[in-house]
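Of the protein chains in this complex, all but one are displayed in their positions.
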Amino acid sequence: MLAQQIVNAISLGGVYALFALGFTLVFGVLNVVNLAHGAIFMLGAYAALQTVLQLRLPLLASVFVAMLITGAAGWLVDYLIFAPLRARKAPHLAPLIATIGLAIVLTSLVEGYFGPANLRFPLEVLPVETLSIGAARITWLEVRIIFLAFLLMGVLLWGLKKTRVGCALRALAESPKAAALLGVDVEGLFRVTSMIAAVLGGVAGVLIALYTNAVFPHMGQSMLHKGIAVVILGGMGDIRGALLGGFFLGFAEVFSVAYIGSTMRDAVAFGLLFAILLLRPQGLFGKAAQRRA
Amino acid sequence: MELLESFWATYSTLVLSVGTNVLLALSIYLTLACGLLTVGNAAFMGIGAYTAALFTLKTSTPFVFALLLGALLPALVALAIGRPTLRLSGVYLAMATLAFGEIVRILILNAENLTGGALGLNAIPQLTDAFEVALAIAITLYILLRLAASRIGLIMAAICQDETATDLMGLNVPAYKLFVFVLGAAIAGLAGGLNAHFTFFISPNEYGFERGVEILAMGVLGGAGSPWGAVIGAVLITLLPEILRGLGHYRPLINGVILIVIIIYSPRGIWDLLRSLRWSARARAAN
Partner (left out) sequence: MLTLSSISKNFAGLQVLHEVSLAVPERGIFGLIGPNGAGKTTVFNLITGLLMPTAGTIEFFGQRLDGMAPHRVTRSGIARTFQNIRVFKEMTLLENVLVAMGDRARFSMLGVLLPLLAYRDAERRERQAACELLSRVGLLDKANFFAGTLSYGEQRRLEIARALATQPKLLLLDEPAAGMNSVEKQQLMDEIVKLGNANLSILIIDHDMRFIMGLCEQIAVLNFGRLIARGTPDEIRADPGVIEAYLGRDHAPEPVIQP
């Protein structure tokens, strides 16, 4: 039983970490809190679902389609919202407010077009075979979810460390002005970051949609709140923090459901969020600390 | 007289909605004027709505007292969470209040015995009338306008621009922020109580993210410059979807678009836009 819970926690945690990575990437590099990240997550899920339903493509293809669509969405978000705000030297909180507006626009559009009801993947598409590892039985689906989540995170981390783009991104996160002086294409990179973050969020959406077999317009909302909790727990703008925070939340949720009950499951994330915000706002590894004697 | 009566028969809900939205916009204007981005007023509205409704449904409390209790409870909650929460700045405060809103919604959802859970509260007595709403608005506007014109208003503007400098001038900034936060919560709770008593039915989803966005949109549209801006913002946001031929269903979409457009192109809100239009008109006239 315990082994089972651990596997659940790893898959859930992996997806949370993936989502949180996108969120924290945008904060770290663009210095913006993108509250539309949940809506993009939701777009990814719908994109994958519709690919399977309308285009009758296999699951893997649908993941790619979701990546394309959310990548484009990420590009658009920077182009239409973040870039104009940067150009106007908008106040610090303006992007946050604008993304709140964007989140609801996207959610309303999806709800208007696809309806508010819970949609499901056709059961034939979902792999049902299970696998026994010791005392745990995991489905192939879970295996694929874990694999994909870890693969993407691995690629991201490798990219940040080893590629030139990754290096430029890290420089940008430290100081946009210095990076610009070193010849880094700041605007272009901001756009690329927004895209990468959206792709991560979109894939997280597909994975959660498969895991719970539920796709509905407001699914981004609760995910966003959890993403916020993870990122604050791990520290805003910190990659390690997003990873550890994601797994921490995954474990906390799975084990509290197992031992306390499922009604308060969402409350776990919030309880943690509130506790961290009040006790240590910079999180475990965060950069921006509070100025107070 | 007959014209008025038939107008009222069709549009009473709309007019009363404009009224409660004005109160909600005023509640967020107050915190925005201090430079605080708090997104939790929808939750305070919900607490006020449930409190007032439960009192009128389950006990024989007079309406006015139920409303006052509906304003008091959110104020107490704000007092309790305010001190630690308001130490947070900028984005952290926004996220904390966002999370707070969700927590309240979950709590209401789970407290089934008291609140009816997901099914909400039904058959709330239709006690709200234009008189109560108008009175509430008049009193709130008076208080806020007096505050804005007084030293306190000046201090709030100072806090908005530079908290540390204000603090160093001997002013207890945390206390001012708490005051504004609690007052905003009370006003939002009052709006909730009034709203519950003309919508007949309330549920936790009424006070969730969409409501929060609407309140924020009203506040941002109106701008933090003056309480009148909030009034204008509320009226526009409530009426616009109706005026544009039955786009009422798309209310959240419209609010979202307004929020985005205003923040990018006129971040100080519509009040500021009007002012700059007046100035440029005057400048052109002078030439």
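Labels for the chains are A and B, by order of writing; each one numbers its residues from 1.
Following the convention adopted for this analysis, a contact is a pair of C-beta atoms (placed from the backbone, for glycine too) under 8 Å apart; a residue touches a chain by one contact, two chains touch by 3 or more.
Since the structure is predicted, the reported quantities are computational estimates derived from the model, not experimental observations.
When the whole complex is considered, the residue among B:80, B:165 or B:277 that touches the unshown chain is B:165. One of B:152, B:240 or B:273 touches the chain omitted from the figure, and that residue is B:152. Counting over the whole complex, chain B has residues 142-143, 146-147, 150-152, 154-155, 157-158, 161-162, 164-174 touching the chain that is not drawn.
Basically, only the chains that are shown with their structure count from here on.
Here the CA centre of chain A is 31 Å from the CA centre of chain B.
By the touch criterion given at the top, residues 33, 35, 81, 84-85, 88, 90-94, 96-98, 100-105, 107-109, 112, 218, 221-222, 225, 228-229, 232, 236, 263-264, 266-267, 270, 273-274, 277-278, 281, 290-292 of chain A touch chain B in their complex. Within the complex formed with chain A, the residues of chain B that make contact are 37, 39, 84-85, 87-92, 94-96, 98-100, 102-103, 106-107, 110, 164, 209-210, 213, 216-217, 220, 249-250, 252-253, 255-260, 263-264, 267.
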